[in-house]
Every structure is written in structure tokens, then in C-alpha cells.
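Down below is the structure, laid out as C-alpha cells.
Yeah, one chain of the complex is gone here, protein chain that is, but the others are all in their spots.
Coming up: subunit A.
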Amino acid sequence: MQLAVWTYEGPPHVGAMRVATGMKGVHYLLHSPQGDTYADLLFTMIERRDHRPPVTYTTFQARDLGKDTSQLFQDAALDSLERFKPDAMLVGASCTAELIQDDPAGLIEKMGLPIPVIPLELPSYQRKENWGAAETFYQIVRSLADKERTPSDREATGRRPLANLLGPTALGFRHRDDIVEITRLLDGLGVDVNVTAPMGATAADIARLGEADFNIVMYPEIGEMAADYLKRTFRQPMVKTVPIGIGATQDFVREVAEIAGVDPEPMLERNLSRMSWWSRSIDSNYLTGKRVFIFGDATHAVAAARIASEELGYKVCGFGCYNREFARDVRAAAKKYDVEPLITDDHLAVEKAIEEAQPELILGTQMERHIAKRFSLPCAVISAPVHVQDFPARFSPQMGFEGANVIFDDWVHPLVMGLEEHLLTMFRDDFEFSDEAGPSHLGHSILPGTGRGTVEDGGGAQAVRSDHQNKETTLPHVPLHQPAAGPPPHAGEDETIWTDEAMKELKKIPFFVRGKARRNTETYAAEHGVTTIELDTLYDAKAHYAK
């Protein structure tokens, strides 16, 4: 058993739902108890889809268990066939149905339905959402891709090179917009899209996957298994670079151009993103060395680390992913940035690592947004799992040159900007520049009284305000890694004592670096056998850690 408050991934059948919901004319028959229908709201509410996901749940109850749940399953199969008239049907079981062992695959085979039926084996107690999506997509491609289809003769027909885009699904992080951006980018290179799948594809589209010259794996977590199969079966080469960030997009353009036999230079020379200039502009100077903690799915995390480090000039101080299947990529990247990779699906372990790293910015998932809120740290979301607010109305891809522009904005705006940092240091007594006010462009970003992380001064006024807030929201703050009473005022870790004078000085340091300053000073004190931190200790430490 694993203790979980939040989870990064849903069960594998939710992955299958993401594939089915992204496609057209494909229905998913899910053997499951009532209650599993909650998954519908992920699509209609979080993603704001205007149609119900194409899923029929058999909805068995306890009283059915003594009787014949397999009959229930077969009735639901016939009912959904008649009602929805799908072109193909996926059939599987959720975690509970897996335990009652009705064998949906065998049952459906006996029924001899007049449409293609794809049985799914998704072991709920071993695997998770991304794997479930990848396996489902792979099974669909294996069952429906027509092996007779091959690319038409390019020279004879004068056609442009053709690529399949593989991996986007319903409920994906910006998949909707990435498809548009990548299709546009390929068009600019002189490459056409044959099929985009699973998102938007019909069974007939899957049948003609073999007509493309090559495959582009947009999201390896979901598309790679199918792309491997297509490579083996249709000998279609695979583009594996994920075009998130300027550098990666340029690499992607070169890789596509090479496989497609087109010239990448005109596109690369046109410098299609504002991001590189925005990043070099003088205002961005303040971004230098900002310490950033990155956590998400492996693909987005690896891309984020490269952007953070090479394109924004941040320092990667924490880095990891939750999907172990792709941990190898994260480990390889971690070496480049000289950090210890964190591979875990326990969000409490991530919280602990963030607390220790004391970053100035978190790039994470919805879970890290929760954590950031607790620690009063700025945060931007880079990966699923996500929230309704991560499905924006506007066009906001992550991929391609436009994606790099979007990323620049998203990853820079949560921070205190440019010269304001200096003003904050200079005018600490100005009430509008106080800790409670936070960055002036984000009035709401600092939650007074979450009290830990960077806002760690144990100040009286702030503590009062925090109690007040807690009462209002009825969300009492429960420390995770500290005793409920908290440390006594002025006592640091390991019984280090701060003098009043030094503590007063510490509070003059802007909130967004204060946590780091405090930790550095205490580490310095511990290493130098100093038990009482004086004003001078603070500045000795500052000099010691200055770079």
C-alpha cells in the first residue's frame, strides 16, 4: 500500500479514457462499479469539453455481485452499440471489475459484434494513467492500422512529405494548442500532416497511418509505444525531439528536415520566436541565477530544465519526474545540471525536497501549485496533472516558437520583476513594499501566514494575521515537517540562537531570498561552530556564499 493525499496520475483506465475521448467515433465500454463515472467530470469540467466522454460504464452494485455481472456487461455492450453506433469499441475493466474477474475480453469476443472491438488489459494495481494511455493507443494502432497502406510515390505525385503526429489526447497539458502550432510549423517547412492521433482521429484515420513518410512523437509518454510499433511494422522513422523551448524547437526543425529531405535553414534564419530577444533584453538581467525547482512528467521536466538553464538563465536547484517509466531521461538530464534527480510519485517527498531546496520559483504540476501556495513561493505549471485554469481560452501552446513565447511569459511573470527587486531592498519600510504586499503586479501572490519557506521570520504581526486568515478560510494550517507549535522565536535549526539584532537585520532582507539567507547563515554558523548568530555572522555568511 502507498499512502497518498494527492496523486500525480490516475488509474490506467483513465489513460484509456483520455485516448477514447480524444478520438472520434470510438466508444469505450468500461466494466466498473457506480462511482467510477466521476471520471466524466475530468473532461466536461476540468477540460470544459462540451460533450460527454464516449464511455459506457456497466455500473454494477453490491447486489449484482452475487448474481451475474457478466450479463450486465453484455447488456451494456449491446445497449451502447445501438445507442452510440461507434466505428470501433474499446473494452476494459476498472480496478474493482478487475478483481471480480469477469474477463471482458472473452465476453465481448463471444458476442461477435459487427465492429472492430479492442480488448484492453490495463492492470490497475501495477500501472498508471500515462501507461494506460500509451497501451490503449498502441492497441488501437495495432488493431486498426491497415498494413496494406504505404506512402504514395512522392516524385510521381509531386506531393510534399507526410508526417503523423502521435501522442496528443484529451485532458493533456496544452495538447490542443500544440497540435495547431506544430502543424503550422511543419507547413512552414513544407511538410504536411497525414494523421494526428489519438486526438481528433477516427478509426478510418488510424487505418491510414501507414501512408505517412514518418512519425513525430509529440508526447513520448503516450505516443512512443505506438510509434515503435509503426517503425517495426511500416518502417516509418520517428522524430523523437520534443520541440519545447527555442533550442529544442530548432533541433526538432533540423531533425524533421533531415528525415523529410527539406531545407531547415530558411526557417531557422527567420528567428521565429521573440523569446530569445526578450531573454537577452536588459530587463531580464534579474533572472540570472534565479533558483528554480522543476517537477512534472519526464518529457516536460527535461524540456523545462533545458529552457530554464539555457534560455532563461535560471539555476536548476531541484529536478525530477513522477513517471518512473521515463526516469532514465530525467537521470541523464540531471547530470547536465548537476542536481540529484528526484524520481517519485509521492507528492510529500516532492514537498520535502522543495522545502529543502528553497527555490525562488517552482515549475511543476497542479500538485506543486498546492505546495507553492503553502510555502508562498511563485509557481508556474509545466505539466499534467492540471486544473481547469490550465485550459486557457486563448491560444497558448508549449511547443514550437510560439510555445517558447508563451513559456517566457508564464515562467517570468510570477517573479518580482526587474528593478522592483532593488526597490524592495531600498524601501523596506514602505507599506506597499512590505512582505505582505509581495510583488506589486501580483497582489494576491503572497499568502500572509503560510509562514514557512521564504516567509520565515516568525514576526508577530504576521502571525496574528495568519491566525485571522485561517479562521476566515477554516483551513487551519497544519505543519507537515515541524511540530505544531513551531520553533521558538529566534531559534534556528540545531538550536542555533539568533540575536535580536541579527534577526532584525534578517527581516530587512526581501522575503523572496530571506529563507535562503537564513538557511545559509545557519549552515555557516553550524559549520564554523558558531552557536549564537550575531549581526556579523550574517554578513560573514553572506560573504562566504557570495558568488
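Here, a contact is a pair of C-beta atoms (placed from the backbone, for glycine too) under 8 Å apart; a residue touches a chain by one contact, two chains touch by 3 or more; residues count from 1.
We adopt the following convention: contacts and distances are computed from a predicted model.
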item	value
Complex member absent from the view - protein name from UniProt, among "ABC transporter permease", "Nitrogenase molybdenum-iron protein beta chain", "Cytochrome c-type biogenesis protein CcmE" or "Light-independent protochlorophyllide reductase subunit N"	"Light-independent protochlorophyllide reductase subunit N"
Residue, one of A:R52, A:H422, A:K508 or A:H544, that touches the chain absent here	A:R52
Positions on subunit A contacted by the hidden chain, ascending	1-7, 9-11, 13-14, 33-46, 48-52, 56-63, 65, 76, 79, 83, 94-96, 99-100, 123-126, 128, 366, 370, 373-374, 385, 387-388, 474-478, 480, 484
